[in-house]
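Worksheet for the structure shown next.
The other protein chains are all here in position, but one chain of the complex has been omitted.
Each chain carries a letter (A and B) given by its place in the written order, and its residues are counted from 1.
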Amino acid sequence: MFDGSGFEGAGWLVVWPVLIPLLGAALAAAAWGRERTQATISIVVLGAQFISAAVLFDHVWSHGVVAMSMGGWPAPFGIALAADPFGAFLTVVGSLVALAVVAHSLGATDAEHRRAGFFPLILALMAGVAGAFLTSDIFNLYVWFEVTLISSFGLIVLGGRREQIDGAVKYAFLNLIATTLLLIAIGLLYGLTGTLNMADLSGAVAALPQDSTLETVGLLFLVSLGMKAALFPLYFWLPAAYHTPLPTVSAIFAALLTKVGVYALIRVFMVVFPDSAHLAREAMIWVAVATMVLGALGALAESDIRRFVSFTVVSGVGVMVGGLAIGTEAAFLGTIFYIVHSIIVSAALFIAAGMIASAGNATRIEDLAGLYKRAPYLSVAFLIVGLSLAGVPPLAGFWPKVYLVQAGLEAGSTILVVGILLSGFLTLLAVGRAFALIFWRAAPEDAPTPPAPEFGNLVKGSLGALAALTFLIGLYSAPVVKASTRAAADLLAPDAYIEAVLGAPRAVTASDDPVLGKEVTE
Amino acid sequence: MNSLILKTATPFLVGLTVLFSIYVLLRGHNVPGGGFIGGLIGASAFATYTINEGVAATRRAMVFHPVSIAGVGLFIAGLSGVASLLFGDAFMTGQWWFPSFAPDLKYLSTVVLFDIGVYLVVVGAIVAIIIGLEEST
Partner (left out) sequence: MEGAFAIVVGALFAVSVYLLLSGSMIRLLLGIFVLGNATHLLIFVAGRLTRDEPPLIPDGLKVAEAAIANPLPQALILTAIVISFSLFSFLLVLAYRAYQSLETVDTDRMRDAEPEAARQVLRGSDV
């Protein structure tokens, strides 16, 4: 059944990466209060999700887009899940990093906060992330956004400290407004086209008059998804909230939630609006450059270690969207590589920041000093991850920036090239400053010397694994480049995706719908 | 709350509401009703009970933790979608069984199983919210 010969058998491959964590979340919730059982379930389930995503990616690589309509309803009426190389690749990387982060949380010292639903919520979050990566229905995308949102609401308040509640209020209100704006955009698009299937929308939008209504819908998508992805000028909620929850929760948020927003931006603008929404596209390049530069400046000015990391996440989002704004194949190669790199590095940096805070017993950079002597392992890992973030060769962060700068030069977009180089330089300064102050600076002599921090093997190992991953991708980038090239090429030629989702030949379209058809064809 | 009328009526009210919610759940697949609305009615029964008897009594009455009940419901709903794999259909395709000795029995299907899962999710989640709100005041 899984040899890929039959449509349905292969179609099931796209279901498992979503369904496995969902069932796992259900099991973990059923085991409420039994923490060890929940931890075992989480590790097994995330491992299974990774394997299923890898099998899916392998199948997509050799056989093309895999699509399955839920309940066997014919396209475009049913809700379809579909995996192209882009979505499948991100699912693989996302589930791998989630596995590392959850393994880290098992050894972390904040065990008492885990009782209140950490594991079921993380698994539900992963189901939502995989669902968003693999759905081909735009309303379904909104539903998966809400699944991640409601699990992230639960995760951000775990622990219940004062500043956490404060950060959670800002996070919750602004993200809820963002998803409501997304729903408004989807509602308007449905009113214009009468369909919700992204593949069907592709043709339906192209057939519409390219007027101000369509431009408005495009801008609404940019604003709502940009708010979720933390783009300028709507990123202020991120540094206000991401430093407050448990370090592992911050790590998984930074690794995946903004990337889901960027992914949705790319998907919507490449499949639904490939040749429309020009205003939004023109705005995008400026927004992206402002985001990357202001994020890096924020990181440079910040004195709280975890807020510093939050600002670097914002800066990275700008780089990814910059590639989308240019929209050439080379630019997408850089963007997709950068997303993969950023998923790994953001998680590692938040994990490292949490370890720094517990090793130095402080969160402000000026209160931390001399950690190199007391935690050499941590300092090496932080240096590797930080330099990779800044884009220093030969680490993983260097290559996507090379491709993006090249694409920017080819497309004649000086502003993007300047933005990427400037933000890279500022990030390097910020990382260097943080490293010098936290690790190199000698501790004041009168300060009491707390005992050397003791981290368990899981805590060290997960950080080490992520740092090693970004190091190895830097040295041997060929597989990631190959996968990103393929994903970028498929993004620019969405016909295969559209055909796989709709199922060729198209029997009926939504414009034949007896109710909407007469309105749409007017 | 301290009302003699409500206190006297509660046992009957709660029992009848739960019974009605199960009726709405089962009639759901061809006429208005179903797991979600049935679950809401069932949860309102537990809400009435909580107002009168307090949180501790509701916890006892539910036997399991409300979140556990929601988890079991989600698991049942998810598995009901997988059942179609055995028959070579797409995910979430409804599978029906009409036994030859009782062809009018129209409840033996994965669709009803899904609805039962939804019912449990709704009851568990809403009672968890009600308990949380009651305890925080």
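Definition applied: a residue touches a chain if its C-beta (ideal position, glycine included) is under 8 Å from a C-beta of that chain, and two chains touch if they have at least 3 such contacts.
Being a predicted model, the structure only gives us computed values, none of them experimental.
Trainee: Considering the complete complex, identify which of A:Gly87, A:Gly117 or A:Gly167 is in touch with the unshown chain.
Mentor: A:Gly167
Trainee: From the list A:Thr180, A:Gln210, A:Asn361 or A:Asn457, pick the residue that touches the absent chain.
Mentor: Considering all chains, including the one not shown, the answer is A:Thr180.
Trainee: Can you name the residues of chain B that touch the chain not displayed here?
Mentor: That gives, for chain B, the contact residues 36, 125, 129, 132-133, 136.
Trainee: Considering the entire assembly, which residues of chain A contact the chain that has been omitted?
Mentor: So the residues of chain A touching the unseen chain are 139, 143, 146, 149-150, 153-154, 157, 160, 162-170, 172-173, 176-177, 180, 183-184, 187-188, 190-191, 196, 239-241, 243-244, 301, 303-304, 307, 364-366, 433, 436-437, 441, 513-516, 519.
Basically, only the chains that are shown with their structure count from here on.
Trainee: Express in whole angstrom the distance between the two chain centres, defined as the mean CA positions of chain A and chain B.
Mentor: 35
Trainee: Can you tell me which positions in chain A touch chain B when the two form their complex?
Mentor: Within the complex, chain A contacts chain B at residues 1, 6, 8-9, 11-12, 15, 19, 22-23, 25-33, 68-72, 81, 117, 120.
Trainee: Going by the contact rule at the top, pick out the chain B residues touching chain A in the complex.
Mentor: 65, 67-68, 70-75, 78-79, 81-82, 85, 88-94
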